[in-house]
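A single protein chain has been removed from this complex, and every other one stays in its place.
In this document, chain identifiers A, B, C, D and E correspond to the written order of the chains, with residue numbering beginning at 1 in each.
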C-alpha cells in the first residue's frame, strides 16, 4: 500500500544540483540537502528524492530503482536507456544557447570534417555517442574515455575531442575549432515504464511536469503592463504582434485602458522602445513564478 | 528628547543573522553589517540596531539596554525573561516544519518516555527548560550544559539529549530517536515593558510588526491570476474554496473575466491542476513583497 | 560594414563587476564572464563587452578603443576625459546614501577646514581631483597617490586623506572626521563622441540607456495594490499624494474598487499604516523588473 | 581485558583542534578527523580519541567517560573538576605571551580596581571563575554568562567583562582597558583518578606526556652548530652561558672543534651576533622534532 | 637531438596533485602550476611536466605521449597498461595503512563472500579489476561503472560496491562491511618501454627514482641523537636493535659518546622511553629531507 504512494525521484548531483533544486522549489517542492546524507528532505510525503550523478540517473530509472528522474538527453542516449520521457525543459536562461556535444580539434589541425578522423584518436566522456557517430559516418577511429579536462588533451595526447559546450568560449580559450555537432541536449523528466503505467504515479508525474514546466516557462517570461489611450489601442496591437492575446481592462480615467500580457523576456529589450513609440505610458515589467497556459 | 526618538533594536547575530537582515529588508529597513563594528548601519534615523546572540537578546530587552528585539520563543523561556511580546513570526519557509526542542536518545536506548530518565544524565543547551520539564514530570535527572555538538554525546557521554530540530534528519543521521517534544519555538518581536508604554516607541514597534508580518506573509504566499469564461466562474469559486475572496474584473473580450487572488504558495502545486480542470486559462503565479490584510 | 554593427562596451571589473552584470541582466542583456578570458559572453550579437577597471574606462572611451562604458562620475572627472554622457544612474539601493569623496582627518586633528591643509601631506587615489580642489581653495599641500588602505594612513604617514565613502562608517571605525566633501559620484553611461554621432550606435545606446534606467527605477520602486470602498476613494487619494496617478478599476463586488500604483519602495514603510487607516484592505506589494514612464 | 588495553582520550574540538592534532603528530600519534564522525582515526590501537569542546573535557574525564584529555587550566578550574594533572604544556609559540583571563572595562570607565565593581554587571564565559574572584575580593556584582562576542558588550550592555587574551590587541581594538588578571592558563594533560591508578593506563599516559613534552620543547628550541678554533673555545663558553652543556667534537682540521648545542629559539637573534664576535664560523641553526632531557 | 634531451613526465591532477608536487619538491624538483595552463613550470630544463588524471597516466605512458609518470598500481592494472615500472613508493604517511580496493556490502547484507555475488549488481570505478576478480572466482555478476559517490549506492541501487579505502572509516560511516580485498595499491614511477631503453632518459629516470625514494624515505624517518656514558653503550645497542648501525663519536667530556642514527619515525614513541631507561641523555629527534642508503 505504502509503496504505491511514494514516487522515488532522482535528481542530478554535482554541477546541476543547485540549479535543479532551485527549479524544484519554483515548481513548489522544497528540497534541502544535508551534507550528512544522500537522501535529502522534501516537503512532500508522497515523494522520496535521491541525489545521483546525471550520468547514472537514466540507468537507475530504467532498472526501476527510481520511478523517475531529471537528467540530460545526452546521458539517456549515451546509456541507451529505455525510459518514458515525460517532459523536456530548457534550463539555461543565461546564454539562451543550446547545450551541445561537439567534435573539436586544434585550430590549426588538418581535420576539417568527420571523414578526416579515419585512424585518429579521440578523447571524450561520451564514448558510446562518439562511436555511434563514427559508425554513421563509416569512419574508424580510436575513442578513449576521458576522466576530465578533455579540452587540454588535443593535440598533445589525442587528435580530437568530443566535448560539451554552450557558447564555445571555453573551446576558443583552448584554441580548439568546432568541426561538427553530434547532439543537442536538454534536461528531461523521465520515468520508468512500469511507473508510468501505474495510475497514481502517472498522475503525480504529470502534475510534477506541469508545475516544472510552469516554473521554467516563468523564468523565460515576464509580465508587462501599460496604459494607453483607447484610440491608440488597435494600432498598438496591430503593429506589435508580440503582445499576443493581451488582457485589456478599462480604467476609471475616461478614454484609457490598461493592457497586460505575458511575453518572452528576451524580446522586452526590443519591445519597450516600440511600445513607447506607439503611445504606451507607465510601462512596467514584473517577474513571474509560474506560467501555465 | 533625542532619546525618545530612537528605538534600540537587537537582532540575532550568527546563524540567523543573514535571514533576519533579509527579512528586515523585505519589511523596508535596509541594514548593512560591517565587519569592523557590532553597530550596523540602518537606513532609518529613528532606529539603532545591535547584533547580539539570540540567546541573550531577551535578557537585554528585559533589562532595558535594548527597547526591543527579535529572538526565539525558546530563549525567552530559557531565560525566563519578562518582556512584552509584540508579534510572532514563522521564518522557516524551506521545510514548513516547526522548530522544536526534543528529548532524544540513542535508537537502541531503553528510554521510552520521560519517566525512564530517572537518575540519568542529559546534555543540552537549554538547561532551564530541561529542568522545568523534568520537574513537571517529577523526574530527577542530572542536566548538564552542552557547549555544542550535543548530538554526538549520546550514548557515550550522556544518556539523553535535549536538542533543537526541524526535520529530524540530523538526529536520524546520528542514530537518535525522538522521545518527546519539550517546546515548539517561533521567532518573536519582543519589547521592554517600559518601551511598550512609551507612546512613540509603541507606534514605531506596531508599524515594525505590521511591516515584518506583511513581509513574512508575502514569503509564504503568491499572487495568482487567470482568465475564465464568466459562465464557469461560479463553479470555479464553489469547487475551489482556496480561492477565497478573489478580485474579479471584466475583460474587453466578451464573456470572459480575470480572476486574481492571493494564496498560500504551498497549495499551488495542488491547485493549478484543479484550476485547469475547471476551465481556467492563462494562469500565472507571481511573487509578492508584502501582504497586509 | 561589420564595424558599424557592433557596439564595444566597457564594464567595470572588480568590486562593481557583479552588481553591474546583475543590472545589465535586469535590463535584458545576459553577460557571462569566464575566468579564462577578459572578453565575456553577451547574448546580443550587436554588442561586444570588455571588463576593465572602473578607473580606466573613461580613458579608453575617450580614445575610441571602446564605443561606450559604465563608470563613475568620479573617475571621468579624475581622468578629465572628454566623453558624451548618455545617462546617470543610482546603483546603491542598500544605503540610499550618495557615494562621495571626502576630505578626512584624524578625530583629534587640528585641521578644521580646507584652509588648514596649507603645507600638509594628503594621501588619495584621486590625485587630480584633490589637486584641483586645493587650487580652488588656493591652498598649497603635498598630494601623494595612495595604492590602497588609505584610511589607516592618517595621522602616522599623512595629515589628511581624500577617500570614498557612503555611510561614513569605515571612516568612523578608523577614528577619522570628515572635513569637507569634494565630489558626489554616481554611475554614468558614457559614449565616445564619434560613436554618439553614428546613427546606429546612438540608437543602440539610447535603447540601452532606456532599458538600464527602467531596470534601475524598478529596483527602487514597487507595485502596490489594494481594494477600497468607492466611497472612501477620494479621501484616500487626497490624503496620500504619494499614490500619484493610480490605476483604479471596478471590482465585481458592488461599491468596491481596486487601486494600483507604482511607488518608491522606501516610502512603503510609512505608507502602509496610513493606507490601513484610510480603509484600504488586502494591500499587496509586489516586485518590479522595469519601470518605464 | 580489552578495556584495560585502551586509553580513551579527549582532544579539544574547535579553535584549538588543528594545533592539538599537529602537536600529537609531532609527539608521534597521527590523528585524522573525518567530517562524518566525531571519532577520529588514530594510528595507535591502544588509544581511542574523542573530539570534545575544551570547556567540557575535564567534566568527562572527572566522571570517567574519558580516561584522559588535553584542556586548559582555565576550564578545569571553571568546572571545578577533580582530575589528576599529568603534565603542563605551553602551546602558543607565536606570541610567547601567556594566555590569561582578565577583567577589562571601557578605556574611559571609572572602574580602576576590582573594588569598583560593587553593584556592577559583568559578562563572561567563565561565570564560576569570576564569581570566585569577586568573593575573594568581597565584592558583590552581577555576573552573567556571555554566549560570545563579549568584547563588544561593554559599556553598552554591561559595565565590565572577564575575557581571555594573549597580546591584548583585541581588547585595545575594542577600546577596553585591562584592570586585573584573574588567571593564567596553559594546556594540561589530565587523567581520571581511577585511570591514573591503573598500571597500564598510567604507563601509557606517562609515555604520552614524555613524548608530547618532547615535541613541545622542540618547538621552542633549535639545534645550533658552529666551528671554532680550539684556542677560542674556553672564552666562547665562558662569555655565552646560554650555550649550556654543548657537545664538543674534534674536527680533522688541526686546532678546530665543532660545537653543538640545543638552545631556546627566541634567544638566537641575540646569540648569533655574539657568536660571530667570539670567533665562531659556519654557524648553522636546524629544526628539531623532539627534545628529551 | 632536442627530443632526446627532454623527459615528458605525467603527474596526477586532482586529489593527489598537491601531495605529488610536494614530494617532487622534496626530491629537488620545483613545480608551479598556473591555473591558466595544464603545462606547469618546472625548474629543470630537461623535464616537461603534464598534469593528467591519475586514471589516464598509464595509458598515455604506454602509448608514448609521455615518457614516464607517477600513478597508482590500481590504475595501471585497471587499464592493463604495458609499461616499465621504475619504482614503487609509499605516499600516505598519515595513516600508515595501505590503500586498497575492497568489496563492500551493507552491514546487514546476506553477502558473506565473493561467491554470494552470483547474479548480483556491483558499482565501481574499477570495472576491469572487478570483472577480473569475479572471473577468478568464477562468479557471474553485473558490474556497472560508477561516476562517483559509490559508497551511498548500496543497498538501494546496487547489492555491493568495489571501492578504495585506507582506514575504512568512510565505509563504516556508510554502514558498509568489507567482504574482501581485491588489490593493494601504491604509487609507482612508470616509464614507456622505449623511453626506458633510451640511455639518456633511463639515467634521468633512475636519478629521479633515487631522489624521490630518498625524499619519501625521509618522510617516514627521523634523525635521533643522544649522549650516553661509554660504559652503558654496549648495553644500549644490545637491548635496542632498532638503533641499527649508529654513528658513535667521542665527546670531549671524558667517558661519554654521542650516538646518532636514522630510524623509522613511528617507532620513536616506543623507543624514547626505552632509551631513557638505558641511560641516554639529551635525546633529540630532528627531521630529514632525504635518506639515501
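As a working rule, a contact is a pair of C-beta atoms (placed from the backbone, for glycine too) under 8 Å apart; a residue touches a chain by one contact, two chains touch by 3 or more.
Note that the structure is predicted; figures quoted are calculated from it, not measured.
A.B. asks: For the chain that's been dropped from view, list the shown partners it touches.
C.D. replies: C, D, E
A.B. asks: I'm checking contacts with the chain that's been left out. Which of D:17, D:34, D:109 or D:249 qualifies?
C.D. replies: Only one listed residue reaches the unshown chain, and that is D:249.
A.B. asks: Touching the left-out chain: which of C:60, C:101 or C:133?
C.D. replies: C:60
A.B. asks: Suppose we count only contacts with the excluded chain; which residues of chain E make the list?
C.D. replies: Given the touch definition above, chain E has residues 27-30, 32, 34, 36-37, 41, 43, 207, 210-211, 214, 218, 223, 245, 247-250, 257, 262, 286-293 touching the missing chain.
A.B. asks: If you put the missing chain back, which residues of chain C would it touch?
C.D. replies: 13-14, 38, 50, 52-53, 55-56, 59-60, 65, 144, 146-149, 152, 156-157
A.B. asks: Since one chain has been left out of the picture, which residues of chain D touch it in the full complex?
C.D. replies: Touch with the absent chain occurs at residues 93-97, 167, 169-170, 173, 222, 227, 249-253, 258, 265-266, 268-269, 272-273, 276, 281-287.
The definition used in the following text is that only the chains that are shown with their structure count from here on.
A.B. asks: Between chain B and chain D, what's the gap in Å when you average each chain's C-alpha atoms?
C.D. replies: From the centre of chain B to the centre of chain D is 43 Å.
A.B. asks: Quick one: report the Å distance separating chain A from chain B, using the average Cα coordinate of each chain.
C.D. replies: Chain centres of chain A and chain B, defined by C-alpha means, are spaced 35 Å apart.
A.B. asks: For chain C, jot down the residues that touch at least 2 other chains.
C.D. replies: As it turns out, chain C has residues touching two or more other chains at 36, 249-250, 286-287.
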